[in-house]
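With one protein chain removed, the remaining protein chains of the complex are shown where they sit.
Chain lettering (A and B) follows the sequence in which the chains are written, and residue indices restart at 1 in each chain.
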Amino acid sequence: MISTVAVALFLASWEIAPRLRLVDPFFTSRPSQVLSAGVDIVRGGTLWHDAAVSLSEFAAGFALALAAGVPIGLMLGTFPTLRYLVDPPLMALYATPQLALLPIIVLWLGIGMGSKIAVVFIGSVIPIVVNSMAGVRQVERPLVLAARSFCATRRDVFIKVILPASLPAVMIGVRLGLSRAVLGVVVAEMYVSQEGVGNQIMRLGSAFRVDHLLVYVLLVSAFGLGLTTAARKLEERVAR
Amino acid sequence: MRPLKPVLLGVVSFAVILFSWEAAVRLGWLNPFFTSQPTAIAAALAREAGSGELARSAAVSLREFIAGFGAAIIVGLTLGVLAGWYRSVEYALDPFIWFVYSAPLIAFYPLFVLWLGLGTHTVIAISFLLSVTPITVNTATGIRTLSPTLLLAARSFGARPRDVLWKVALPASVPMVVAGLRLGVGRALTGVVVAELFVPSGGLGSSIAYNGGLLRTTDMLASLMVIVVLGVVCTQGLSAIESRFDSWRTGPGL
Partner (left out) sequence: MTPHIRIDGLTVAYDKPLAGGAFIAVANLSLDVPRGTFVTIVGPSGCGKSSVLLAIAGLTKPASGRVLVNDAPVVGPGRDRAMVFQEFALMPWRTVVENVRFGLELQRWSGEDLTARALRYVRLVGLQGFDQYRPHQLSGGMRQRVGIARALAVDPEILLLDEPFGALDAQTRESMGDELLKIWEQDKKTALFVTHSIDEAIFLGDIVVIMSKGPGRILETIPIDLPRPRPIDLMDTPTFVEYRRRIRHHLTSETPARA
């Protein structure tokens, strides 16, 4: 109720202020313009191609991050010595803005899809590893003790207790990784690329086509939001 | 000796990485054009530090960071307290906070350049927007989830709403606020560095981008190292502060 009113007010003032010459529509555009730009973009051809490029870079990078990150995180959580060795560089990496690595990755992998996939991978693998690791470490001791009291082998304990018990934490890592992945692909494309949504955003920006630019930005936000909401729903189903 | 083990292994870890990196380059396994080497980076850092170059770019970045994060603290705390205290404010702000939190703000960069020009102001704006959200959200949550028992106790001593706010709600929310600050610091730093990749404001990120364009790997990595150190220092620092307030934590079950 109040939220919708607030948003409605915002949209209304956004629409009206330029018309009343309170702000220059060149700088801010208007919801109506953004809407019609949106229609143009959807009807036109380039969106689908750009979206496809960005999506595949995102999917490839994130899939790799999952495949590598979850097992590594679980292992780090299980073996303390390994963890002590890997933790400091890992935490250093976590504390670094993932996108600061952008230029060096571009140096190594060029301006094609490879560098974007790498950025997505690095950005999302770290929260996945860190959270999976934390998930293993926070498994409650009584659960492990109970399993051992019933003659569980180390393998049993890992598969029947640690894995299911750390699942909620892994899901958190996945959710965090998802938002970093979306950010990563778009910004990497903005930095340097030949195609993709980020690339399109930069072109529109330099051409001062604010309305079209906003459409793309909103699309990216919606996508990111959709993903994280889905991830949250999954998280809730997994947690008890 | 045992508590020393993680620290020791950590140091060993870094030492091994640096050592093998240097060795790999000298043995010809790694191409220094792509990876540079620790000794070269150290030399570059020393040179830049000596010439004041490092200090200059670090100073620019730091100034932007302080401006952005500082503004975020002021705005974030204010909005957070209001949102935590007044339900209607929370509802009104919710969709906007949600949006700013989840949208890839850097994508708005062309818009910011349009509005604020190609310089420091854009960087500060992006840094501000990125960090204001966790501060607001955490502050609001901290105030809103005030333990009902504490509230009851305060009111039993005749506290009026204003007393409850200043003497109970605000102090009780400090742990959550500090957590929000910790999240915000990381994001503010990210905002500064990433914005600088696109905006030549003279900061550390700009120098990475600049050197990247000239394929000067060593200089790039030198600036990157500084950023990594800054990132770690900020995160660890705030984590430490956060721990000190752990004992202040109250929960719904208190």
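In this section, a contact is a pair of C-beta atoms (placed from the backbone, for glycine too) under 8 Å apart; a residue touches a chain by one contact, two chains touch by 3 or more.
Note that the structure is a prediction, hence the values are computed from the model and not measured.
Taking the complete complex into account, A:Leu145 is the one of A:Ala67, A:Leu145, A:Ala207 or A:Ala230 that touches the chain left out.
By the touch rule set out above, chain A reaches the unshown chain at residues 140, 142-143, 145-152, 156, 160-161, 164-165, 167, 240.
Here is the rule we go by: only the chains that are shown with their structure count from here on.
For the pair chain A and chain B, the distance between C-alpha centroids works out to 18 Å. Within the complex formed with chain A, the residues of chain B that make contact are 5-6, 9-14, 17, 34, 88, 91-96, 98-99, 102-104, 106-111, 113-115, 186, 189-190, 193-194, 197-198, 205, 208-209, 211-212, 215, 217, 220-221, 224, 227-228, 231-232, 234-236.
Partner chain B is touched in their complex by these residues of chain A: 1-3, 5-7, 10, 27, 81, 84-89, 91-92, 94-104, 106-108, 179, 182-183, 186-187, 190-191, 198, 201-202, 204-206, 208, 210, 213-214, 216-217, 220-221, 224-225, 228.
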